[in-house]
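Shown next, in structure tokens, is the structure this report addresses.
As you look at this complex, bear in mind that one protein chain is not there, while each of the others sits in place.
Now for chain A:
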């Protein structure tokens, strides 16, 4: 290796890196705002029983077989509306609205299917309009 490789870095840098690598203490104060569950081995029995691992005397030995419950993110305050046809109707004031293809783009002259990017997200009804998504429909 040519010496030019080293010239950008003075040696004090090595000393700092060394502190970074070896000088840190490994202490684990509980993280801020993190609630650690308190576990009592004698009374705790609320786990799902598909995982027999919990019954083992020394359960960690069996973690290779262990499966966590899958994480399903419930985005049900939102739902996806597939593009669909809206039949023509008459408003209260008497104007006639022609039937159109509702696909979420706000432009009734272009009709798109889901594969073409049609469709849109709406908020679920929850008796408050404060959290509703704005739409350009």
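Odds and ends about this structure:
Here is the rule we go by: a residue touches a chain if its C-beta (ideal position, glycine included) is under 8 Å from a C-beta of that chain, and two chains touch if they have at least 3 such contacts; residues count from 1.
Throughout what follows, contacts and distances are computed from a predicted model.
The chain that is not shown carries the UniProt protein name "Small GTP-binding protein", picked from "Small GTP-binding protein", "Histidine phosphatase superfamily (Branch 1)", "Cytochrome c oxidase assembly protein" or "TIGR03545 family protein". The omitted chain makes contact with chain A at the following residues, 1, 5-6, 8-9, 11-15, 17-31, 34-37, 39, 41, 44, 47, 53-54, 56-61, 63-64, 66-75, 77-78, 80, 104-105, 107, 110, 112, 114-121, 133.
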